[in-house]
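The next block holds one structure in the form of structure tokens; read it before the comments.
With one protein chain withheld, the remaining protein chains of the complex are depicted in position.
Coming up: subunit A.
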Amino acid sequence: MSSPRPVQFLRRAFGPLVEPAVFNFWAREVGSTASRDRVLARVTAKRAESSRAVTLELQPNRHFVGFKAGQHVNLTVEIDGRRVTRSYSLTGVPNAEGSLSLTVQKIEGGQVSAHLFSNLQVGDVVELDAAFGEMTLPETLSAPLLFLAAGSGITPLMSLTRELAQRGMPVETTLIYWARHRADLCFLSELKALAAKEPKFRFLVALTGDAAIGTDELRGRPSSELLASAVASLSSQSVYACGPAGFVEQVETLVAPIARSFQSEAFTPPTFTPAASSQTVTLMLAKSNRVVTVRSGEPLLAALEAQGIKPPSGCRMGICNTCACGKREGLSRNLKNGGENAEPEANLRICVSSAQSDLTLDL
């Protein structure tokens, strides 16, 4: 979406004179999602999608550069003063208004999903990053498609299904959607309606908790028998699978050796098993594109210096913040108080932190 001419003119003429932080402040103050440098999006609608999932409609500002069906975005919200980021799949297809939708399933004890489910209101503003993800559809399709979804893993496959519907269902497509209970299922009426309208689209529900009713419902976890009862020839199918890590692993062993192709995405966040001390872990230095191995438990600054890498440093005791650098992922430990943190951090003081798992640092 491009802005009107006068706005563009003003932006070019006066933009550089105003500091981004000042511009962003006044934009927020007048209730706008405009920003000099950040992707902000307003929640324009919120509705229940199942007993424990909500769908959010978002209108991002001009910094959002678009997405392909099947991709995800990192979404940031502020909870108790802290900004926290999680990934969510876009469930819609790219449209002229540039609006986005995503569906969030509430996880028991989950920080962000519970906040989005219960606290986030229409009108609130969230921050996004650029869309990412490889599980998209090719321009030309020839082989039949088999989509295997479990739980909130339905979201990117819903987006792909909607894209196929828009393209007129070019190939035979089967979607099997696992959930524990019927009340957990999202997009049910839309998927059923599509199956009724499109002869090339088949939709099957598989329940692991409730009993199955009718012919389009199956019962039980993924198994060779269950898959054989649903699709005639697995070897001809291009398979896309999405869901919790356990589910994805399971279908991969069942399907990948047989199917024509197999692509998957797992949603469960990686659990960082603390490395036993004196074990080695890998540091990915994202900015310099280097990989080094260090001992877990060792202060990162000293460990990097021992390898000839010299990050900026000052006090070496955790007070001056000179050594702080971004941690993108991994489990770090604060050596001053023993606290561990699995969240990404903007400023990790590496002089008093150690790696408890593999880490990715902005160095």
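Definition applied: a contact is a pair of C-beta atoms (placed from the backbone, for glycine too) under 8 Å apart; a residue touches a chain by one contact, two chains touch by 3 or more; residues count from 1.
In the analysis below, contacts and distances are computed from a predicted model.
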| item | value |
| --- | --- |
| Omitted chain, identified by the protein name its UniProt record gives, among "Aspartyl/glutamyl-tRNA(Asn/Gln) amidotransferase subunit C", "ABC transporter permease", "(2Fe-2S)-binding protein" or "Linoleoyl-CoA desaturase" | "Linoleoyl-CoA desaturase" |
| Of A:Arg5, A:Arg82 or A:Lys310, the one touching the omitted chain in the full complex | A:Arg82 |
| Interface with the unshown chain - residue positions in subunit A | 17, 19, 21-22, 24-26, 29, 38, 78, 80-84, 297-299, 301-302, 314-322, 324, 335-337, 345-347, 351-352, 354 |
